[in-house]
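A single protein chain has been omitted from the complex, and every remaining protein chain is retained in its original position.
Showing chain A:
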Amino acid sequence: MTNSEKGLIEQAQAGDKAAFRQLYDCYVGRVYAICRRLCSDRGRAEEATQEVFIKVWRQLPEFSFNSQFTTWLHSIAKRTAIDMWRREQVRLVEVGDEHESEATAEDAFDNQLEQAIQRLPAQAKAVFVLVAIEGHTHREVAELLHIAEGSSKSHYFRARQLLKEALSHES
């Protein structure tokens, strides 16, 4: 953490919104990427991103510099995005929808792999994003998603199979 960032965090802790805006500008891309990959559409990803920064603003006075700010922020982002993902699963079950995310070709997902990830079944997508992109272990993913470690591994395996098939159709 640089001195200037530490200064910004301290100012934001004291309620300085301009300092918090600078922190937001630094990290919104990273936070939105986590939320966008875990949520089924752009609207929910934006909602989750806002929720993350409100939580950060509220909890910032308790941040004690014992850990990296980015680690702390990413942890809040992942948990918030997973909560949103979980709410989506409940909604999908309630309306009797299929357990697959909406296939989207909007916003930043012009990359074929990103689009294929979005088309994965919900659990496989969440596991793949957390393991392959966010670098979590299957044990960590099992705790985050409240599933068995073995389930995490099988979802990951399935996700890889589906993604390899999708990429093989690439011209």
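Throughout what follows, contacts are C-beta pairs under 8 Å (C-beta built on N, C-alpha and C of every residue); 3 or more make two chains touch, one makes a residue touch a chain; residues count from 1.
Here is the rule we go by: contacts and distances are computed from a predicted model.
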Q: Would you mind picking the UniProt name of the chain not drawn here, from "Polar amino acid transport system permease protein", "L-serine deaminase", "Anti-sigma factor" or "Extracellular solute-binding protein"?
A: "Anti-sigma factor"
Q: Over the whole complex, note the residues of chain A touching the chain we left out.
A: 15, 17, 20-21, 24, 28-30, 32-33, 36, 42, 45-46, 49-50, 53-54, 57-58, 61, 107-108, 111, 113-114, 132-133, 160, 163-164, 167-168, 170
